[in-house]
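Left out: one protein chain. Kept in place: all the others.
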Amino acid sequence: MTATDVKFGEYGGQYVPEALMPAIEELTDAYERYVLENEDGFMDEFRQRLRDFGGRPLPLQRADHLSERYDTEVYLKREDLLHGGAHKLNNALGQVLLAKYMGKERIIAETGAGQHGTATAMAAAHLGLPCEIYMGERDINRQRPNVFRMKLNGSEVNPVTTGRGTLKEAISETMRDWATNVEDTHYVIGSIVGPAPFPAMVRDFHAVISEEAREQCKEQTGGLPDTVVACAGGGSNTMGAFANFVEDADTELVAVEAGGSSLDVDEAAGVAPNSASLSTGDEGVLHGARTKLLQDGDGQILESHSISSGLDYAGVGPELAHLVDEGRVRAANVDDDAALAAFHRLSRLEGIIPALETAHAFGWMEENPDELGDVTIVNVSGRGDKDLESVIEETEKRDVEGAVDVGEVFR
Amino acid sequence: MTATDVKFGEYGGQYVPEALMPAIEELTDAYERYVLENEDGFMDEFRQRLRDFGGRPLPLQRADHLSERYDTEVYLKREDLLHGGAHKLNNALGQVLLAKYMGKERIIAETGAGQHGTATAMAAAHLGLPCEIYMGERDINRQRPNVFRMKLNGSEVNPVTTGRGTLKEAISETMRDWATNVEDTHYVIGSIVGPAPFPAMVRDFHAVISEEAREQCKEQTGGLPDTVVACAGGGSNTMGAFANFVEDADTELVAVEAGGSSLDVDEAAGVAPNSASLSTGDEGVLHGARTKLLQDGDGQILESHSISSGLDYAGVGPELAHLVDEGRVRAANVDDDAALAAFHRLSRLEGIIPALETAHAFGWMEENPDELGDVTIVNVSGRGDKDLESVIEETEKRDVEGAVDVGEVFR
Amino acid sequence: MAENEALNEAFAGDAAFVPYLAAGDPSYEASLEYVEALERGGADVIELGLPFSEPIAEGSTIQEAVVRSLEGGMTPERFFEFVDDLDVDVPLVCMTYYNLIYQYGDDEGPRPFVEKAASLGLSGFVVPDLPAEEAGPLREACDEFGLDLVFIVAPTTAGDRLKRIMDQVSGYVYVQARLGVTGAKDDVSDQTGASLSRLREWDVPKAVGFGIKTGEHARAVVAAGADGVIVGSALVDIVAEGHEADTPVAETAERLESKTHELKQGALAGAGEDPESRGESLAESEPT
Partner (left out) sequence: MAENEALNEAFAGDAAFVPYLAAGDPSYEASLEYVEALERGGADVIELGLPFSEPIAEGSTIQEAVVRSLEGGMTPERFFEFVDDLDVDVPLVCMTYYNLIYQYGDDEGPRPFVEKAASLGLSGFVVPDLPAEEAGPLREACDEFGLDLVFIVAPTTAGDRLKRIMDQVSGYVYVQARLGVTGAKDDVSDQTGASLSRLREWDVPKAVGFGIKTGEHARAVVAAGADGVIVGSALVDIVAEGHEADTPVAETAERLESKTHELKQGALAGAGEDPESRGESLAESEPT
């Protein structure tokens, strides 16, 4: 691997229109200077803003009731407490600050569930840069509160009407804006995906998660964890939670994808009713990188599905795909039902309402209690406030073990 | 003042039914032993859980854009980053833990906006105690997301149908439950109100706010703040933010109440279209304490009003009433319109969407820029996610300076 | 401590019956009729509620009475007119919350209210949100004007607290039969006997209230050692039913009178029983 991690084994690379390549070279240069070499004290300022604006460091909390349930030590890395309610701000703040150092005058970003969009809008307001967020029209209508938040923070929200109107289309549309306005605009990509140097850079901004967790674990338990579990959509919270443990050979790293309603693919309809690219996808090229994808035999990208919009993406970060191929990371998946049950379980047992994305990690623990080592860290990538309405709706459709009837109090 | 602060000047006391007095004596004893004397390491455990579960310490952040706007140093105490989204958990966690130390088996609480209810439900789940929350039927229907959160955390939510169905009625109803089940139940009151020892105890649990802020301010600015501003409903975030500055004679303390739509009272209708008990109320006895109240000439309690349900209460903490009488705390108020404009302003300028309650503190700054000293601390008591729907609704009704048209993106 | 003769005398008989109604429920005029009906039914003392907007010690029955009365325009001034207009001979005790007493007469504390009450011949007060700790100023004013201050003793009251209340109470002690708020129940609390036995030494009459609903309850309570029985919600229920069904006032008054009669007779029956066996008698009465 080079310092800038252009490729991860076979994966990664820079599959973008020529118009963007100069910007990507400029970004690579800025990444190497500011992020890797802390030029002009960039990383110091980043860390300070993460602390003062974001609220870091965040606790590694022992989960008393889960520990009892699984008869092991379960610790929660509380990214849900980061400003904005998810790990997303680590990256958004890093990139917006970098854009400022680079002299860019405008920020754009895509968003699916709206978590990355809200994080970027917050960071842009904090740093005083104008910001436009592309969001599929369908997602806009599914995630109203996050749309309000972005607008309240002064960002424009641009509806994307092509395709099914979800994350995949929003990324494509943001790339088009970038190709048009590349000279003064920085594209803040929302996960460890896209062309190099994005996957490495986004990972580096999120690596603070495992940097803190590793120290905290040593302090609180006297050693390293046996298992680290994180959900994986694009994989940014995942790589953030894994990065500083990759060299710790005895720590198992588990990336839990969305199994959706089924792992089977309906090629005729162009639909994969899941988002399990690591577990079931094939190598291909999408949105600037070679990685594992949900695609049909021709290479057309499938519509993915997950109960959690933040995992609902047909690709995954190239580095994660590589680490899975290498056997360093274990790819797992958990279906919609199990994630929903885990959402209810954590809320009830621990007083923490997780994001539906995060709930997948807890669903995996519930299904694999015997696979847990003596000390397990789960990355609580976000809080579930954004998911309340859909959880209620989805819970009513199902018979979810241990779910409360949340609606009964209304008359 | 005695160690347990039963009275604050003329204010305070214990105006409760005899059935509760033994519980109040028991609580006073527990407060003195566990909280004041750290018996059995209670305070150590409390502080540790506040850190691991709650996410403390929380930052004191320099607000770059507000500092520029008011040409002074503005710092934000970020209670919005506490688990649950408001300062409320400091108190809820303290009281639920105390109930556990006292051997109580059941938790009850009232809630208005639902912030104290969600904080209590979280703390109860975290500590494994069953919990019931009383909430006015009208508030239940205005604050659906918070109702869901409480239920997801495993609490019962009991609708209160008497009166106007808001906070005042919910407190009365919780007192009734307590009077019925006082032997095994602890009532977690939600602000620095109620009979002694509640006002002092709740203040002590929240005092961590100013304990941190005072140290942080010295570290970051080299001295103490000239001004500390906090909104005041019951006044718990207020006293939490002031407590450690009360002895610092050069630090001005400003408690900003809800001016609502007007400071005039409609006695015939029994309505005060504001919640400014400190500024406009008279001494009286309500919910266990003598304090400043919104009441008619006969002593009947008026229906208060504020755009923010968390400030919408006809009383205020007795200690705060006393400190205002003594001239140590300055009582101010800001109306609905100014609070709404401040909500939009902070969101846009700083990337922090405040609770509508908190927005009142920022509204005061905007209206009194010349009253700010060189260093001002504002207590950001909570985040505004819970307020999105009502902000949109209220913004549409008005011509709010600098407000974005949040609805325009939906088709 | 100054005492009011009237209350002492009212408890001089075998077993006193003390009904409660909220003044002005559901209207000023009807309420006058209703209170007068209580006397005809055999009331020895009448507790007259002056409604407060936040009645934290009341169950839903009395809360609703409070709302009806306030909506009917009841105020402290009207309450005093009401007392003046009432044509009853038994002693009246004003039951209200402290803020109304405190606010009366320009924030001068409780004195003006007590003075006014005394001038109208009221005999005393029950103030559910005023424990002994906070009662000093009101107690003083009562002493000054010769009124009684009734305190509640709860099932949880014990040790020092009992002593503190004993030192201040006058007229009668209100023995709260069960934990909780006011409201008619279908049984008599088995805490009653124990509550009463703690007070055996007290030289003030003991009236038991909270949850009592029938003549049989009243009998059991007196048989358990009470000097009197206090009933509120069971009577307020009759007012509420009459109001909702638009029953003529006279008819509702009639029902109140006969209910009062039933309860008074129950109390008297209890008083006729052998005091030695009172404990068992209470046990037998529940659950009915």
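Order of writing sets the chain letters: A, B and C. Residues in each chain are counted from 1.
The working rule: a contact is a pair of C-beta atoms (placed from the backbone, for glycine too) under 8 Å apart; a residue touches a chain by one contact, two chains touch by 3 or more.
Just so we're clear, the structure is a prediction, and the values are computed from it rather than from any experiment.
Asker: With touch as defined up top, name the shown chains that contact the chain not shown.
Answerer: A
Asker: So which of A:P17, A:G41 or A:G402 would be touching the chain we can't see?
Answerer: Among A:P17, A:G41 or A:G402, only A:P17 touches the chain that is not shown.
Asker: Give the residue, chosen from A:D29, A:D266 or A:D282, that touches the chain omitted from the document.
Answerer: Of the candidates A:D29, A:D266 or A:D282, A:D282 is in touch with the missing chain.
Asker: At which residues does chain A meet the chain that is not included here?
Answerer: 13-19, 21-23, 25, 162-163, 168, 172, 175-176, 179-183, 270, 282-288, 293, 295, 297-301
In the analysis below, only the chains that are shown with their structure count from here on.
Asker: When the mean CA coordinate of each chain is compared with the mean CA coordinate of the whole protein, which chain is closest?
Answerer: Answer by centroid distance: B.
Asker: Among the chains here, which has the CA centroid at the largest distance from chain A's centroid?
Answerer: C
Asker: From the mean C-alpha coordinate of chain A to that of chain C, what's the distance rounded to whole Å?
Answerer: About 65 Å, centre to centre.
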